[in-house]
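The other protein chains are all here in position, but one chain of the complex has been omitted.
Showing chain A:
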Amino acid sequence: MAAAEQGVDAARKEKEEEEEQVVNPWEVSAGKGGIDYDKLVDQFGCQRIDDALIDRIARLTGRPPHCFLRRGLFFAHRDLNELLDLYEKGEKFYLYTGRGPSSEALHLGHLIPFMFTKYLQEAFKVPLVIQLTDDEKFLWKNLTIQESKRLARENAKDIIACGFDIERTFIFSDFSFVGGAFYENMMQVARCVTMNKAIGIFGFNLEDHIGKVSFPPVQAVPSFPSSFPHLFAGKDQLRCLIPCAIDQDPYFRMTRDVAPRIGYQKPSLIESRFFPALQGENTKMSASDANSAIYVTDSAKEIKTKVNKYAFSGGQDSIELHRKLGANLDVDVPIKYLNFFLEDDDDLAHIKKEYKEGRMLTGEVKQRLMAVLSEIVARHQRARAQVTEEMVDAFMAVRPLPNMFG
């Protein structure tokens, strides 16, 4: 495992040599052609999800696999097959995902892991813990503790609006929950990771404050069921599956390394690509650039404007040229978005074919995208409007979940 999994250190060296990509929890930057996912998978040492695995998931869950799996948005994993072997034999698992609440403005890219996790919860009928790392944002950003906690609660509302089942879901914020058995596990993990290792994995240096250096265990221990005695008492060997974006992999490489040393099971992972910004793969979706992404608060009109004005098109400059040459699907952002959000496979295949061969124009493709996105955003907004403070309290209450595997 150690040889295949290089850390940020190695990545940095490569970057200096070749102007390569950098991918870690705090920095994602692509080389010239966008992120090279093959290289990333090799570098990190995780596995690709193939069609056989997708079929297997469909069979085990008795329902069609989620769009994000079929279209390759969630494309990599660690130990997912082993987890499914156990599930087939009747052994359950729980899900763990999270968010660093750095801003109130959530865009579709933020929602993707949650939309996928909701599908996993429903399909496998398993419980879920959601960690809001308000302490992490306090340590890395210029926020007060009060503001971090407030953002955590606000983000919790959007997360709840994704449709999680309150009978199977526990949401917690670090500032409120860390302590007890959770803290004991944090210390166990901390004792197993040297400063050298932490610097290698996360790219810390001697000028970083010690808050940063001691944070990683906080994100590691929700992978262990004993961190949640009110949920999983007596189930110390319960497995955990973590859906996340691939830039979070370093945390869980560290966690998987430590787990056997402290008598726990290694968590399995299912990882996603990065969602392209409206302006194209090389741009980063940024909370500070409102036009780089579709926000959950956008109106249908704003969506229309953003898609029309900013979505990078792979179409030709003129209609004649377009009818002659067709569109470049590799860089066309509306097609990429439709790839992830248009459910119907036949519909999508048809659009791709017509667009590529020049019969369909960019305007039509964008129209279709606007409709699809508006529907998703409207649904989210309606659900969000119904999330009360009391509902957040209930999701975040330290309470038993008797129906969690029901």
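One rule holds for everything that comes next: a contact is a pair of C-beta atoms (placed from the backbone, for glycine too) under 8 Å apart; a residue touches a chain by one contact, two chains touch by 3 or more; residues count from 1.
To be clear about the criterion, contacts and distances are computed from a predicted model.
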item: Choices "Transcription termination factor 3, mitochondrial", "Acyl-CoA N-acyltransferases (NAT) superfamily protein", "YbaK/aminoacyl-tRNA synthetase-associated domain-containing protein" or "Trans-2,3-enoyl-CoA reductase-like" - which one is the UniProt name of the chain not shown; value: "YbaK/aminoacyl-tRNA synthetase-associated domain-containing protein"
item: Touching residue (missing chain; options A:L60, A:I262, A:L321 or A:A397); value: A:A397
item: Candidates A:R261, A:R359 or A:R379 - the one touching the absent chain; value: A:R379
item: Candidates A:G45, A:G163 or A:G200 - the one touching the absent chain; value: A:G163
item: Touch list for chain A against the chain that is not drawn; value: 122, 160, 163-167, 229-230, 379, 382-383, 386, 388, 390-391, 393-395, 397-400, 403, 406
